[in-house]
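Every protein chain of the complex appears in place save one, which is left out.
On to chain A.
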Amino acid sequence: MADSALAGLIDTTISVITADGRNIVGVLRGYDQATNLILDECHERVFSTKNGVEQLALGLYVIRGDNIAVVGEIDDELDAQIDFSQVRAAPLKAVTH
């Protein structure tokens, strides 16, 4: 069930890819059956082809389920190894239904 799928991620750092292609990283504090999420201590990772990844602090967010594509569990060790200032990529496309 949706409940058990996200239940294990409560209070862990997750990366959310939104329907408009943004990537928001934060600590999952709550969710419901519509995949609405409460994310604490968020920042957005802005990908660009010209500069490295820019991190923007956002604070506490509620993200509506409709606008969510992927919820990824961040592996802290892997994450610490990545030098985001050297990562260049085009932003993800928006979801087209």
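Descriptive notes on the structure:
In the analysis below, contacts are C-beta pairs under 8 Å (C-beta built on N, C-alpha and C of every residue); 3 or more make two chains touch, one makes a residue touch a chain; residues count from 1.
The rule we apply is simple: contacts and distances are computed from a predicted model.
Protein name for the hidden chain, per its UniProt entry and selected from "Auxin-responsive protein IAA2", "Sm-like protein LSM2", "RING-type domain-containing protein" or "DNA-directed RNA polymerases I and III subunit RPAC2": "Sm-like protein LSM2". Where chain A meets the chain that is not shown, the touching residues are 1-2, 4-6, 9, 15, 17, 19, 21, 23, 35, 45, 47, 65-66, 68-76, 78-79, 82, 87, 89-90, 92-97.
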